[in-house]
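Of the protein chains in this complex, one is absent; all others appear in place.
Per-chain residue numbering starts at 1, and chain names A, B and C are given in the order in which the chains are listed.
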Amino acid sequence: MPRKPTPERLTFFSDGVFAVLITVLVLELRPPAVPTYAALLDLWPRWLSYAVSYVFIAIVWANHHYLMRFAREATGRLLWFNFAHLFAMSLLPFSTAWMAVSKLAPQPVAFYAGVFFLVNATYIGLIWELVGHTHAARRTLRLRSLLTLGLFAVAALVALKFPLAGLGICVCCLIVYLRPEP
Amino acid sequence: MPRKPTPERLTFFSDGVFAVLITVLVLELRPPAVPTYAALLDLWPRWLSYAVSYVFIAIVWANHHYLMRFAREATGRLLWFNFAHLFAMSLLPFSTAWMAVSKLAPQPVAFYAGVFFLVNATYIGLIWELVGHTHAARRTLRLRSLLTLGLFAVAALVALKFPLAGLGICVCCLIVYLRPEP
Amino acid sequence: MPRKPTPERLTFFSDGVFAVLITVLVLELRPPAVPTYAALLDLWPRWLSYAVSYVFIAIVWANHHYLMRFAREATGRLLWFNFAHLFAMSLLPFSTAWMAVSKLAPQPVAFYAGVFFLVNATYIGLIWELVGHTHAARRTLRLRSLLTLGLFAVAALVALKFPLAGLGICVCCLIVYLRPEP
Partner (left out) sequence: MPRKPTPERLTFFSDGVFAVLITVLVLELRPPAVPTYAALLDLWPRWLSYAVSYVFIAIVWANHHYLMRFAREATGRLLWFNFAHLFAMSLLPFSTAWMAVSKLAPQPVAFYAGVFFLVNATYIGLIWELVGHTHAARRTLRLRSLLTLGLFAVAALVALKFPLAGLGICVCCLIVYLRPEP
């Protein structure tokens, strides 16, 4: 008889993916050819993209960590919701690099906001799966995530015209997730 | 006296390898030079390859996770069957990249199907090692995996003439593994 | 009801980041084009940078490992102090590469010392959070870390004129951390 499917291994696997993702981002930070701070500052779109993405992954991890504390068993559905969530996250290094290389051009920034949207949408799936109907936090958790889901969609549209404004909306949405507990 | 060789460390190591593999795939997704969605869509063979490979790793992980729940002890044979399985998996980023770069040319797609074949073959080794003769699931698990093993071989041959058809067979085989329990 | 937030997952995530960081450094070690030891020795700034950075990460990990043994619960504040610490660490591969590529030019070495400063500063935050007022080690831990914080600042300034001397000060500061327990 197999052992029961505990959520532990699911958590460790997810942690591994988060840890690699947050470090893979760094690989995009290529040293400038010239050894001066002027050359370093010239790369500001990369720095800004890196910082925003780092904070984003940190926040998503903290919220994932919070949500997984509700898990009792690694059911098949939880597994696939989690994979969908990690897939959305895995698009982050690519979209960060595209945004940085293009020096915050409209379409890459909109794509970046789209990744935030996808991560948020799959997070709602995890809430649905993990937080029971009877739990007091469920309502607040869902309200908050539906609200930011809408805002990320708006950010994607705005970014097509005003990239920096779209990026700004994304950053603002992150603030409400600094504390995972609603 | 050394402690008993629990399967825990084996599992964590495997999780680490899976986590890095699934993220290393992302590194192949290079941002297009031009910041437009047209340029992004132009990279469709990369996107398709990435998506198929991601789902493939997710499915293999889920099945590995299921099988490891049968493990009681990290025997030497289990260790080496597991390393063979991970080796087959480790060829995936390379073959994905080759398939993507060649825009789904016949030989790279056949090679890709060959990797699926190898992963399946080593998975049969793990079933052999882990699921006892008396266990009811053994027969079904083996039947399923022998069937898909044959289909992956067919896919590799078909791909030499019709790459997309070969890739299609591979994707179809994955469906029966969405639920690890037979 | 969610489970209690144990510091375990925090520790595993941090370990993952440290493990990837220490290995990502290796990727900077590109093989020389010519297969001779002369060509290998020619890359000495890379080797020196790699060795210093490896030892640095090892020391930071050992101290992080020591400090985390004080943790009882993964509070929100601990989470964010830890993320700040890991962020400072994540700048290491980039700054190592820049220093190595520039063959130890003044400004990159000063930047490198600045990363050490940042890692030290966030480490003080972790001490503050984790080691209780009543604990005997707290005073010594803080004294040591404030002292090295000052020395790293000096090293950054010195490096702008004498890069090798600045790097030397950094290396000297590391010695007092070889044993995490004060």
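Everything that follows uses one rule, which is that contacts are C-beta pairs under 8 Å (C-beta built on N, C-alpha and C of every residue); 3 or more make two chains touch, one makes a residue touch a chain.
Bear in mind the structure is a predicted one, so any value in this text is a computation, not a measurement.
Visitor: With respect to the chain omitted from the figure, which of C:61, C:83, C:98 or C:116 is a touching residue?
Guide: Answer from the full complex: C:61 touches the omitted chain.
Visitor: Tell me which of B:16, B:31, B:166 or B:180 is the one touching the absent chain.
Guide: Among B:16, B:31, B:166 or B:180, only B:16 touches the chain that is not shown.
Visitor: Considering the whole complex, not just the chains shown, which residues of chain C touch the missing one?
Guide: Within chain C, the residues touching the omitted chain are 11-12, 15-16, 18-20, 22-27, 29-32, 35-37, 40, 54, 58, 61-62, 65-66, 68-70, 135, 178-180.
Visitor: In the full complex, which bits of chain B touch the chain not displayed? Write them out.
Guide: 1-5, 9-10, 12-13, 15-17, 19-21, 24, 27, 74, 76, 79-80, 83, 86-87, 90-91, 93-94, 97-98, 101-102, 105-108, 111
Criterion: only the chains that are shown with their structure count from here on.
Visitor: Interface check for copies chain A and chain B. Shared numbers divided by all numbers used: above half gives same, below half gives different; which is it?
Guide: different
Visitor: Find the most central chain, measuring centrality by the gap between its CA centroid and the centroid of all protein CA atoms shown.
Guide: Answer for the innermost chain: A.
Visitor: Note the residues in chain B that touch 2 or more other chains, in rising order.
Guide: 16, 19-20
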